[in-house]
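With one protein chain held back, the other chains of the complex are shown just where they sit.
Let's look at chain A:
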Amino acid sequence: MTPIQMTFSTMFLLGLMGLTFHRTHLLSALLCLESMMLSLFLATSLWALQLSTINIATVPMLLLAFSACEASSGLALLVATARTHGSDHMQNLNLLQC
């Protein structure tokens, strides 16, 4: 594996682990999701640049547009959580807990 491929793969896995082991705040989980999207943007841009397949350069742009959609939906959920529960602490989100 080349070093640059290792870098963005590791970035993706680190973001995934940060999302999985989210501890207190919902917002830190959303920020780890953003870091995963960032690593995917890096990966697809490097695909377009290194292999000289320049039509693939549309993929990072569209990825960015849809990741903005997803980030805004996540932040809307955060605002709704802050409105009903008072903060975005994860341990307060226990309505479905038995």
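Basically, a residue touches a chain if its C-beta (ideal position, glycine included) is under 8 Å from a C-beta of that chain, and two chains touch if they have at least 3 such contacts; residues count from 1.
To be clear about the criterion, contacts and distances are computed from a predicted model.
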| item | value |
| --- | --- |
| Protein name as given in UniProt for the chain not displayed, "Phosphatidate cytidylyltransferase", "Nuclear RNA export factor 3", "U3 small nucleolar RNA-associated protein 15 homolog" or "NADH-ubiquinone oxidoreductase chain 6" | "NADH-ubiquinone oxidoreductase chain 6" |
| Interface with the undisplayed chain - residues on chain A | 1-4, 6-8, 10-11, 14-15, 17-18, 21, 23, 25-28, 30-32, 34-35, 38-39, 41-42, 45-46, 48-50, 52, 54-58, 60-62, 64-66, 68-69, 71-73, 75-80, 82-83, 87-88 |
